[in-house]
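Here you go, one structure.
Removed: one protein chain of the complex. Kept in place: all other protein chains.
As written, the chain order gives the labels A, B and C, with residue 1 at the start of each chain.
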Amino acid sequence: MTAAPPERPGRATRTDTVWARLKRSRPAMIGLGLVVFFVLLAVLAPVFAALTGNSPYAYNPELLAPDTAPAGPLGGMSAQHWFGVEPRTGRDLFAIVSYGAQVSLLIGLAATLVSVIVGVAIGLIAGFYGHLADRLLSRFTDIVFGFPFLIFAIALSATVPASFPRPLLLILVIGFFGWPPVARVVRSETLSLKERGFVRAAAAQGTSSARILVREILPNLAATIIVFTTVSIPGKIGAEAALSFLGVGVNPPTPSWGRSISDAISWVQVDPMYLIFPGMALFLVTLGFNMFGDGLRDALDPTAGQGPDRSADRSPDRGPDTPKIDPMSAGGQP
Amino acid sequence: MTATTPALSYRDYSVSFGSRTVTRDVSFDLVPGSILALVGESGSGKSVTALAPLGLVPGARQAGSVKLWDPAGPAGGGVGLTGAIELVGLDPAELRPIRGERIGVVFQEPMSAFNPMFRVGHQIAEAVRAHAGSDGAGGAGRGDIGQRVLAQLRAVGLPDPEKVAEAYPHELSGGQLQRAMIALATINSPQVLIADEPTTALDVTVQTGILDLLVDQAQAGQAVLLITHDMGVVADIADRVAVMKDGRIVETGSVEDIFDRPASDYTQQLLAAVPRLSAVVDARAPREERPVAPAPAADTVPAAELRDATVVHRSSGRQVIALDDVSLVIPAGRITGLVGESGSGKSTIANVLTGGQALTSGEAFVAGERVSTRPNRRQRRLRAEVGVVFQDPRGSLNPRRSVGSQIAEPLRVHTDLSGRDIDARVDVLLTDVQLPTDFAARFPHELSGGQRQRVAIARALALRPKLLIADEPTSALDVSVQRGVLTLLGELHASLDFACLFISHDLAVVEQLAGHVVVLKDGRVVEQGPSLEVLTDPAEAYTRRLIESAPVPDPRIQAARRAARLAA
Amino acid sequence: NANPELNDDSPGNTLGETQKGGTLNIFSEDPDIDFDPGKSQGLAITSLSLVHRRLTTWDIQPDKPGKVVPDLATDTGTVSDDGRTWTFTLKDGLKFENGDPITTADIKYGIERSFSTELSGGLSYHKGLIEGGDDYAGPFTGDDLESIETPDEKTIVFRLNSTFGDFPWIVSMPAFSPVPEGSDDPGTYGLDPVASGPYKVESNQSGAEAVLTRNDQWNEETDPVRTAGPDQVVFKLGQDASVTSQALISDSGDAKNGFSASFVPASQLAQVQNDPNAKSRLVTSGPGALSYLAMNNEREGLKDPKVRQAINYAVDKNTYRIAGGGEISGDYATTLITPGIPGRVDYDLYPAGPGGDVEKAKSLLAESGADLGTLRLLTKNSATDVAQAEAIQQALARVDITVEIRSVDTNTFSADATNDEGDYDLALTSWQPDYPSAFGNIQPLFDSSQIGGGNYNISRYSNPEVDDLIQQATETVDAAAAEKIWAEADKRIMEDAPIVPLTYNRNSFLHGSNVENFIIGEFPAYPVYFKASLKG
Partner (left out) sequence: MNRVKFAASRILGAVVVLIIIAAACFAIFYLMPTNPAQLSCGKPCSPERLAEVEAYLGVDQSWWKQLFDFLAGIIGGRTFGEGAAAIHCNAPCFGYSFRLRDSVTNLILQRLPITVSLTLGAAVLWAIGGIAAGLIAALRRGRFTDSAVMGAAITGISAPTYLLGLLGVLLFGFTLNVLPIGGYVPLTENPLMWAFHLILPWIVLAIANGAIYARLTRGQMLDVLSQDYIRTARAKGLSETFVVGKHGLRNLVVPLTTLFAIDIGGLLGGAVITEKVFALGGVGTLLLESVSSLDIQVIVGVTLFAAAVVIVANLLADLSYSILDPRIGARA
């Protein structure tokens, strides 16, 4: 991961160069823009609601035609209702999409946090301690990998008592099934870091294992973890939407893009706007995180695919156990 | 040999990457039948100079001229005559027939230069097939090519060519692969052979054979460009030498001229920095007497000791005996050198002493206490008695932490010094290793390789250990840098009075530093004793072979040795 | 006869001539179709009626009340003087698909096997009705049910626990189909039953399709209601309702010759209404099943009738109906007995208009002073159900009642709503009686014996007075007299307001352009499968 050639003293700090590289990448900036846009949309949802006087819960039957589709063209778009209204309730679609952003981002980010924390912990321990811990944890990783995530999510959502807060449940479920890819990558990186001189030197000087993990290894995983986090957020957002799409997401009437999409799909012939807004929101926020994550990875690891780089510490025998994992492909898991 | 017609001539050749120019105005000629050595520090532009004209350096922008002369062209012709191909500016399609056919290349790392997925014989045969069409050898069938490959493999001194041809790269040793690489590069009998550090990754005993092969190639009429940073190698086989610094040729001349009458300061420095093995140097000039360290007092506890230590690795069902019943004593307060070929178990000993590797049988002691791999407090405190410096300057420091905090780390772990005291200690340590104190705030990527190793030494010495283990701490460094680090180690040792286990494969380095040396082979101690004795008058054939294979930076001695060896 | 008016023994086919031939496709959401009559909860006019005949069946005509008519039997049964013994006689010339004659022993065996645990899951009204049924565990253990007698091959006699006026309707249920004992393997009978109806099962592949072909042993003469137009009927299984609707709207491919077994979803109803071609192929039933908001009468706050009445006022039936598809999806409901059921009396105890009466609700709540907390509303998780639940939630928010929606899939819903625990405050559901009698409207939903244990008294309403009325009406064989008692019970229950009647649903079905005789009567709000046919 260390990028800078050795003999180049007195250069700017790392973060500066990362930011500079990021700034140079147009896709990354577009991605960042999208992410910021949706974060603002989510944060400001109540402000917009206050501004327009539209709550995502208020019914407006008077805005609907007798067939319950929104009256007026373009799904009932107007100065009052920027995205039009939802068919068969007349609720403001902009409010639904902006409050939906809160749900999507909250669950997506929190679930990512859960899976990254679990994955990093397990990967670190398995990679660092090896032996029995490694074998047990790798098996455990296999088990979780083997679980058909959706089935369990569906079953769990039926099993867990209704008094258990639904968003928390989703965060835990999505987060729990999302950690194995993180754990695998962290494990393999830890394995190679363990062999680096500074870790061996620390161990040889009697630094305790825990301290080595925290002070020596973890900081070197930071880049990997950050990139992994960024690119797995959209997957988590997508998982929430997919669960809502299957009807086991957040409880109505809490707005959710996935539920709106599954609902809107049957309206698309009558009221395409109903699908377009939540669908585009989901797509764009996913795209934003993906583009930003890509850019971030390139910025943090400029050696990746930059042609022959003679100075980078390249492992000469990259065996099959360390395939370069594209964090966006997580093998069917969220 | 009428060496007037160059095979390849560089004129005012420059290469730049983007806005950065890395070589400037390079001019020299490669003459058939002779070896030109291109020497210089790492990063000086040697590889770029050699490979960019062939289009093997992506992103390189070239200027100037590199002409490949037609061997059939008129001898002694002037510039601009027909029969010369200008390589600069040639497009890839036109370069392709030249690569491998008229210019062969041998790379540094034989292991990574072969595609791991294909058999070695196949990869060599490809080189033939790639040029079969243009060559008139077009009719060559599969069998013919196979025979040619085998013959070529035999020609480079591989005793069992069939087995080598059938093998995958990982199934061969580095030396075998490098021979196969040379077979690959020369199978089409190119005019020019470029060898980019062909022996740096190899043991000295293996190196000799490879160098002989290059000499053979030159004698067969090829123009050889040998890139190296080892002045011993240069002295051994080069006819002419070009010295490169920061992308410029600072001096060119015959090998005798360069070694005996170096014109530029830089060349002088370079030669001065090269460690010399007294055993061989002795023959020429009497060496000043080295003080022999007094025998250790019998009652002092040795810094470390191994008793009947055996380490057996079991991986995927196979057993590797890394240490075989080794007993040795590292006396307190002195530097003990540990030499041996790659894989002989040197690092394993270091790992055992630092508690990183369990013994299969036997015992290990540090400062009189038994070492085990158990991570309990006692063992951890024991480890504070040992400081370690490893080979790789890049890996030796945590890229994410400042130099100061890394030097301070052992102090934080093992002492209850206050933050200010620690800072003060860090400053002292930095001064000890001759670095400015403001380096404490820097990050490793802001340091040079030599500076990093100094920091690593400072960290290793932070707790004033009784024993410093240095596992090839300078082998990745340029000679001039290496010299600085070694001098520093010697000075520190004199002032701080620690015991040191100095591991190296370079006998000259060991001799320079260590008063006592242990020779290891295949996990066994072959010989040990005062370095002066062992390295000038070895008792064991193995040690002698080690000494004799290490080239010394003196063309005359090398010529004599070569003659002796070939005569034998 | 219990219902002389309905038991007009001369059913006539009022439709025009039925074209014979072609393949009719029926698109079903269910991934499987089990033709075992013992396990079926199907109506007498849907899937299983194509394959099995029963003692009686239903004759459904457009815009007329449905009638129970003889099927295998010569009449709809004769009842003894004490009203507890029913006798049926079989027609002549009845044969199974394999040519064997159909005897009353086959019918008796069919009924008996429905008692076995292996074949549980079907309509079970008869199980508590026939004498000794409660303790009977089916024929596989070797026992037979003595209260069903077959003195000869043509006669079958039932002895009941008590008088039961609707018995002719009961014997139209699937369990009253003949099953030849020799061919019965309860494990697989449903995949390939022995047909007595106009079609036999040719193939039946779970998740894909079930193909029915003509049963040439079926004698049209003995069967005045089934017209059996198509040569082949194919059930397309596991079809997504909205995909099916789209296919039917565009009238493409297989959809041209088919219809959907599911209602057109609300979203697509809007689309159909804007598409004249599709609209001409949309068939909407009259007001039928009652949609209602059940209030769990056992819950603390909801124990108080005042609160329940307040909720009756608070609910906004307008937004509820819009969420369900608007006007086309149903009429506002006020009573428990649904339109199309004989004896229904219209009334409105809580008159407030569709939008509700917020003031009135608030004052009733104030009077009660009950602390409601957050009410948990159980609903199914389809988009329409959820939207409707949200409408209720929104309406109750107007009177400061907080509602939390728990949406679950259909099966979980019925399990959760009907188990013993009853862990919900409100439940949004609808009820269609299994046969057109006020009994079916009231007894399953409000009799105290029907609370929990898998039964449908979802409001968990228990009132001895009402239980008495129900028993009285049930045992009244005279239809007119019974209807009066049912009407009284209806109003009596609504005085306690255990539920909020929301709408009488209208179901809309789409069929392909090549389908004709696609009819829906006043009851039930489903098409008559065995009359649908293809244009030439």
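Everything below uses one rule, namely that a residue touches a chain if its C-beta (ideal position, glycine included) is under 8 Å from a C-beta of that chain, and two chains touch if they have at least 3 such contacts.
A quick note: this is a predicted structure, and the numbers were derived from the prediction, not measured.
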Shown chains that the omitted chain touches within the full complex: A, B, C
Per the touch definition above, residue among C:T56, C:Q239, C:T379 or C:S462 touching the missing chain: C:Q239
Residue touching the undisplayed chain, where the options are C:G83, C:G138, C:P287 or C:G324: C:G138
Listed residues A:P70, A:G123, A:P234 or A:P255, member touching the removed chain: A:P234
Selected from C:P444, C:P498, C:G512 or C:P527 as touching the chain missing from the view: C:P444
For chain B, residues in touch with the removed chain: 51, 54-56, 92, 96-101, 104-105, 107, 109, 112-118, 123, 126-127, 130-131, 168, 170-171, 181, 184-185, 316-317
Interface residues of chain C (partner: the chain not displayed): 31-32, 34, 36, 39, 41, 116-125, 127-128, 134, 137-142, 186-188, 190-191, 205-208, 236-240, 243, 246-247, 249-250, 252-254, 409-412, 414-416, 418-419, 421, 423, 434, 444, 450, 452-456
For chain A, the residues touching the chain missing from this view: 27, 139, 142-143, 145-152, 154-156, 158-159, 161, 234, 238, 241-242, 245-246, 261-262, 265, 268-269, 279, 282-283, 286-287, 290-291, 294, 304-309, 317, 319-320, 323-324, 326, 328-329, 331-333
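Everything that follows uses one rule, which is that only the chains that are shown with their structure count from here on.
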Distance from the mean Cα position of chain C to that of chain A, given in whole angstrom: 47
Gap in Å, rounded to a whole number, between the CA centres of chain C and chain B: 88
Overlap residues in chain A, where contacts from two or more other chains coincide: none
Interface hub residues of chain B, defined as touching at least two other chains: none
Chain A to chain B touching residues, read off their complex: 1-4, 6-11, 13-14, 196-209, 211, 215-216, 219-220, 222, 307-308, 313, 316-317
Chain A-facing residues of chain C, complex: 242, 245-246, 265-271, 273-274, 318-319, 322-328, 376, 381-383, 386-387, 389-391, 393-394, 397, 404-409, 412, 423
Partner chain C, residues of chain A touching it in the complex: 57-59, 61, 64-69, 87-90, 158, 162, 247-248, 251-253, 259, 262-263, 265-267, 269-271
